[in-house]
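If you scroll down you'll find the structure; I have some questions about it.
Here the complex is missing a single protein chain, while all its other protein chains stay put.
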Amino acid sequence: MFTADVLIQLTIDGVSRGAMYGLMGAGLALIFGILGIINMAHGELFMLGAYAMYFATMVLGVPAPIALLISTALMFCVGVAMERGLIAPLRARLGSRWLVDGYVLTIGIMVVLQNLALILFGPREFGIAAFWPGRQEFGDVVISNERVLILAGALFTTGALALFLKKTNLGRAIRATAEHPAAAQVLGINIERIYAITFGIGAALAGAIGSLLLSTYPAYPTVGGEVLLKAFVVVIIGGLGSVWGAMLAGPLLGLIEAYATAFAPGGWQNTITSLLVLAVLVLRPQGLFSRQVTRP
Amino acid sequence: MTSLFQKFRFPDRRALVICALLAGLAAIPSLVGGRYIPAVFTSILLFFILGALFDFMLGYLRIVNFGIAGFLCAGAYGSALSVQYFHITPWTGLLVGGLASAVIGLITGVLTLRLRGIYIGLTTLFVMETLRFAISNAREVTRGASGLTVGGFTPLFGIPFPRSEPITYYYLILALVIVTYAALYAIVRSRIGLVFKAIRDDELGTSVLGIHVVRYKLFNFVVASFFVGVFGAFYAHYIGILVPTAEEFGIQRTVEILTIAYVGGRGTLWGSLLGALFLVGMQEVLRDLQEWRLVIYGLSLILIITVFPSGFAGALRQLGDRFSSRAGKGAHISTKGDA
Amino acid sequence: MTALLTVDHVNKSFQGVRTLTDVTFDLEPGRILGLIGPNGAGKTTMFNVISGIYSADSGRVLLDGRDITNRSPARIAGYGVGRTFQVARTFNDMTVAENLRVALVNAGLSGREERRRITDMLDRVGLAGVRDLVVSALPDGQKKLLEAARAMMTSPRLLILDEPFGGVSAEVIDLLIHIIRDLVREGVGCLVISHDIVSLPRLCEEVLVLVEGKVMTRGAISEIRNDARIVDAYLGA
Amino acid sequence: MLLKVRELKVGYASGADVLRGVDLSVGASSVTGLIGANGAGKSTLLKTICGFLRRRSGAIAFDAADIGKLQPSQLATHGIAYLMEGHSVFPGLTVEENLVLGTWAFRKERARAKQAVERAFELSSVLRAKRKVKAGLLSGGQQRILEMERLTLNDPRLVILDEPSLGLSPKLVHEVFDRIAQMKADGAGVLVVDQSARHVCAASDHLYVLRLGEICIEGPAASFSDRIDELVRNFI
Partner (left out) sequence: ADVIKIGVVGPFTGPSAKIGQDIQNGTKMALDDARAAGELPLTIDGKKADIQLVWIDDESSPEKAVKAYRNAVSREGIQMLLNGWHGSVGLALIDLAASDGIISYGNLAAPEDISEKINAGKYTNWFKGWPAPKTMSGLYVEAAEDLIAKGKWTPPTRKAAVVVEDSDWGRTWGEAIVTGLKAKGWDVVAQDVARNNELEFNALLTRYKASGVSLTAFTLNAPASAAAFVKQFHSAGLKGLLFADGLGWASNWHELTGDAANFALSMDSPRVITPEEKEWTARFEKTFGMPPVPAAGGHAYDYTRALIKGMSVAGTLDATKLSAALLATEHKGIWQYYAFARQPGDAAISAYEVKAGPFMKGFSFPMVQYYGDKAPVVWPFEFAEAEFKAPN
């Protein structure tokens, strides 16, 4: 029964769903890595992106690619505003010890956004069938065009983000700020701006992904919960705060899920998936892709 | 005589306040009467002690236990299932629940405690999920998502525990909370507590003093797991129905507990009482506002954390410092961008 | 007479780069050995291997003839090795006295005895005045002093100090030298990394020179000052 | 005068001033030394000048302009370089990336930035060998060298150094003080704090001694050079 075709198909399924997870995790990892906050409202940023995409395409009739850009830009602004308005004041009060408490703040943001969405948009799902209907077939192996789109989006975003962080001045400044804010300041880096931009990028990523995945994850108030959990898993497996790690851990988790679902007896695949993730963590506790950078 | 007095004077100003609080807590429900207030206070106490247990790990060892609801789950099912299959009493069940959870805590701990705080906590997230899914699937035993119905506590010393009477459950949990709190307090105040603080500050620095860091972490973790399990067992017999959903034994419940610990003030244990009073209480007071209630709840989380970054307890302590002559002692005001 | 500490052909590399090559030396009880060498020579790495923070790739470390290679830091500390770090690792959220108390938890003392020892030590290192101060408010020099005191609190038989004089003012250096000498007189062995070639001779006569992960020489400081290789690599013109 | 500090009062905990009215000035093309015992308040003074701490009263002027409200991130654009106490490399970034960030203030002038980095590598063989290594993995002294190199990349006019020789081998200590002399020769004003009173005294034009938050002695460094031991004994 498990012919080569099936295995190829499963691998494609796993990688493509994993690409989504990786993308969801990337923004979370970035925000955690740089600001040191576990952004529990990350799923809600995703949700806002999804709503924005829905309203742009379905209500205003904007073509999808442009709508994607609009919602991404919008979410960047939302992210910057959130950082300036809520997170920066907390950091100012807590000084160097602020990080630890950050996530209660973001839990608050999560609850507020979720319920405001419920009040404003109602509980129903706003979704679309597909941006790009149809599928590609290679013999018995099929992949829907939506998944092709997502894979391409994931690859592009991963590459762009990695290059940005690695090669650009701003990217280096972002990493430097994470490692030693005071030293970064001394070199002339305005860390407050860096924090805001970083959060903005994280939010924009979440928003872009929310937009891109509208056909699978329709916009509704609690959609963020689903997303957050996956993103969380990916960030943990990848090594906290490692954007690269998250991007790579995504497909890994996708593959684990796909194979567990295909091979495990009915119902146990969820247990097996979480056990496997646990095993990964026990074997490689600091996450799969993190590297040591400090020494005693 | 004087030495005794001196010995107890310092910590016990706080202890006195706590005793007064507890006495108040014991009195309130019976003064108010009805079934609602006892039910709400039962919930407050439950979340208080879970918050304190969370804080016992977080505030003292920086272990952010994202899987705490899983230990609650282990305790709840541990007790409920042994009552069902081995016909023990729910009273023994409290112990069994605690042990079930402690064993899981021990295994998790042995596997993960080499790691830094946040990793341990995040790993427990998967322990929780594994447990939850396993319970969900082992339908023949646990009834899975259909829910396991659990009987109430059996009469003890002639006192009946009908589930319809929340007041008896309230006094039961009050007693459990006092015992647990006393145990935690004693640990935290002892040398072990001092070592916890040292580990929190600098693990390597502690280990080169000949202290087996992992053992202390394990101790902390297993003790916390045990008590969480006990309260899981209490919960099972109190609520009467167990379902392995995320709201009950998953991330949502964890987040509820975590917010209480933080809003109350981490590193204090008693802060969670303020957190639970405020957060659970507010939800009740605002009940009529429906969905706006949750918006207000979220906003108040944001507000509290921004205004009192170290929680209610931290705010109170600062207030106390300002009025006490010992001001400045232990006050380390951090500087902006301090290197 | 057996050596207190024996380091026997220890090798250690990081990502393929040799940091320690066949390092071999020993130390007798009641002696102080200075450890000098250029920056990046591997001095701290050597300490980390001895105290179990890094595991050696090969070779052995013996304490009193007992093999302690690659044991956990806590075990090794339990065998009687106390150490400090190049950048002091004090418990900054705790008070000075509490820092010392932590070092005593394994001693199983009564509360009274514990307090007495802490008071003694604080008097000895001149920190009695800041006993109840939170360490984060202490100047760096005093943190180093406190860290050294904390290491001594565990009653080690071997004390290894990584740059105890770095950033420490003259008065405190005098104090430290005095205390260390007292301790050594009681039979403790001591290994000290220092770049302070003005203060070091006041503490010990003998030094071990580590260059690029290899032991270059061992000898009296006065001789070493004249060794051209060492002048070139370490002392400078 | 490049930098002028007048009647400066600063503190951490409320009520207690750590600096209790400090006057100090640094001239261009000169080295000013500041010494004092542990806890005297040297680092506190430097932190305040560089905007990490707010003064309680007093004045800080740079080039005759008040910089009391300076943000640390404006230092570089003012031409002030600061070697802070403790380590300040970016541990997860490579040595090269650390250096590149030293050119942040003039990052838009790409050619100049690139050249500055290359020159730093030429100057320091230690760093050249570790170019692609994460800075956090360097030895303590190597990190100090990196910090020193990084800080001079944008040709600062005022250089503020908190314990530059900390953890360096004697040979490198010499090099660091040579470097300080070089900066002075290039026209910069240097304010240096170091435990090594002898070195500071030898390198400085003007010397201040800080004691319990107050300047207790000041004067041309030359006037102390023969009685430095006595100075240390009595005031440090």
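Which chain is which? They are A, B, C and D, in the order written, and residues in each are numbered from 1.
Assume a residue touches a chain if its C-beta (ideal position, glycine included) is under 8 Å from a C-beta of that chain, and two chains touch if they have at least 3 such contacts.
All of these numbers come straight from a predicted model, not from anything done at the bench.
Hidden chain, full complex: it touches shown chains A, B. Residue A:Leu10 is the one among A:Leu10, A:Met53 or A:Met110 that touches the chain missing from this view.
Within the complete assembly, B:Gly34 is the residue of B:Gly34, B:Pro155 or B:Gly320 that touches the hidden chain.
Residue-level contact of chain B with the missing chain is found at 34-37, 39-40, 43, 136-137, 139, 144-147, 149, 162-164, 166, 235, 239-241, 243, 245-248, 252, 284, 287, 290-291, 293-294.
Across the interface with the omitted chain, chain A contributes residues 1-3, 5-6, 9-10, 13-14, 16-17, 58, 115, 118, 122-130, 133, 135, 137, 142, 144, 146, 215-218, 220-223, 225-226, 257-259, 261-262, 266-267, 269-270.
Methods note: only the chains that are shown with their structure count from here on.
Top contact pair of chains, counted by C-beta pairs, is A-B. A straight line joining the Cα centres of chain A and chain C is 47 Å long.
The distance from the centre of chain A to the centre of chain D, with each centre set as the mean of the Cα atoms, comes to 42 Å. Multi-chain contact residues, meaning those touching two or more other chains, occur in chain A at positions 180, 182-183, 185, 191, 296. Residues of chain D in contact with at least two other chains: 12-13, 52, 72, 84-86, 88, 137. Of all residues in chain C, only 14, 36-41, 44, 86-87, 137-142, 163, 166-172, 195, 197-198, 233-237 touch chain D in the complex they form. Against chain B, in their complex, chain C makes its touches with residues 51, 53, 72-75, 77-78, 82-83, 85, 89-95, 98-99, 101-103, 105-106, 132-134, 136-137, 150-151, 153-154.
On the chain D side of its complex with chain A, the touching residues are 50, 52, 71-77, 81-82, 84, 88-93, 97-98, 100-102, 104-105, 107, 134, 136-137, 150.
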